[in-house]
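Accompanying notes for the structure given below.
Removed from the display is one protein chain of the complex; every other protein chain stays in position.
And now, chain A:
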């Protein structure tokens, strides 16, 4: 398991903490002795734009971008952004989805539409293994909506497919967040983990 190649895609909106989430997964992989690569969108849209992070584990001979139809896991921080990136997920891949909707200005202005039902149906029709989670509410309950990224990391770890253990993931989080937010992040991680452990997929 430790030496197997594993590709994780993280999709969301600038400001949700997707980049940090990708770094934490990579840190956990390195802790376990694996080689990790990541690639992400930086610049131009500080907040509010589309952000995609690619994490590739045991990928010495690969590029940093996950090709189409090959990602093992997709962690979606925002509903529409999941749909936008579904093409990279493999047919056997699993999908952890934060049900939170962040409407862009274009949708508020009526220049584009945000069809929640249509988007949800598309996601359900095109993935075998899906876990929906209200990360925003869980993070709020854990102490801050800013912890939504760690809630989702907990949820993704609970699926049990990443090439490292729950303990290693949690250690990587604790070591890489500022001291004063450790307790909050630990709580957020466990809440996300427990939510998936006790829920069926799809």
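FYI, a contact is a pair of C-beta atoms (placed from the backbone, for glycine too) under 8 Å apart; a residue touches a chain by one contact, two chains touch by 3 or more; residues count from 1.
Quick note on the criterion: contacts and distances are computed from a predicted model.
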Among "Lipid-transfer protein", "Indolepyruvate oxidoreductase subunit IorA", "RNA polymerase sigma-70 factor (ECF subfamily)" or "ABC transporter permease", UniProt-listed name of the chain not shown: "Indolepyruvate oxidoreductase subunit IorA"
Residue of A:74, A:119 or A:142 in touch with the missing chain, whole complex considered: A:119
Sites on chain A contacted by the missing partner chain, in the whole complex: 13-15, 23, 26-27, 30, 34-50, 61-65, 67-69, 80-81, 83-84, 86-87, 103-109, 111-115, 118-119, 121-122, 125-126, 145-146
